[in-house]
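All protein chains but one are shown at their positions in the complex.
Then we have chain A:
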Amino acid sequence: MSPQTFDFLLGWAMTRPMFDLLLRGIWETVVMTGISGALSFVIGLPLALVLVTTDRGGIFQNLWINRSLGGLVNALRSVPFIILLVAVIPLTRLIVGSAIGIAAAIVPLTLAAAPYFARVAEVSLREVDRALIDAARAMGATRATILREVLIPEALPGIVSGFTVTMVTLIGASAMAGAVGAGGLGDIAIRYGYQRFETAVMVAVVVILIVMVSIMQWAGDALARRIDHR
């Protein structure tokens, strides 16, 4: 679709600069949720594995580690995101050298999403039948092998679904990142749609968000179905 056609389609409501603004917003949202999503996966999955395997009866049972990590996860999850966003500013400054911008938003987004994903993944990991782990132990599997060959592959469809939910939540949360000047679609909706009463912009942002969430959910469901052989 050429820009002219697009202008024609949205011409009644939107100017060329506004269109560019929205494009930038989409890009910023994709970058923020993409990077913080990836980081949440990399941090959250091992966290979930530790939470499951160190619990009572787990293959690495260690209740001290389990309760401490569980407490930390609960603590992070109980802070409302908008509070977390400003509360971690010193930490953000320490990590990315600045407290504003996309990179600055990724720190609180990850801090919120990683524990969330860890809990969601933990549920899937706990659903793996204990008898399968016993079967692997009976074969003489080491604990690392049990993680690699049994626990993770058997829980994977659920983990993928859980990650999809996490990503959708992240898209929502990233809208608040405007508070630290990170931009993104949410920021545009607030500044133009709400504060300047440009309803068309508000509607456009909401529609774009619906499309992004739908694509994410559809892709996640398709992947989960593909790897689920239960």
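Some notes on this structure:
The criterion applied here is as follows: contacts are C-beta pairs under 8 Å (C-beta built on N, C-alpha and C of every residue); 3 or more make two chains touch, one makes a residue touch a chain; residues count from 1.
Keep in mind that, in the parts below, contacts and distances are computed from a predicted model.
This figure omits one chain of the complex; the name its UniProt record holds, of "Cell division ATP-binding protein FtsE", "Polysulfide reductase NrfD", "Tryptophan synthase beta chain" or "histidine kinase", is "Cell division ATP-binding protein FtsE".
Only one residue in the set A:24, A:93 or A:137 touches the chain that does not appear here, and it is A:137. Where chain A meets the missing chain, the touching residues are 129, 131-132, 134-142, 145, 149-150, 153-154, 156, 227, 229-230.
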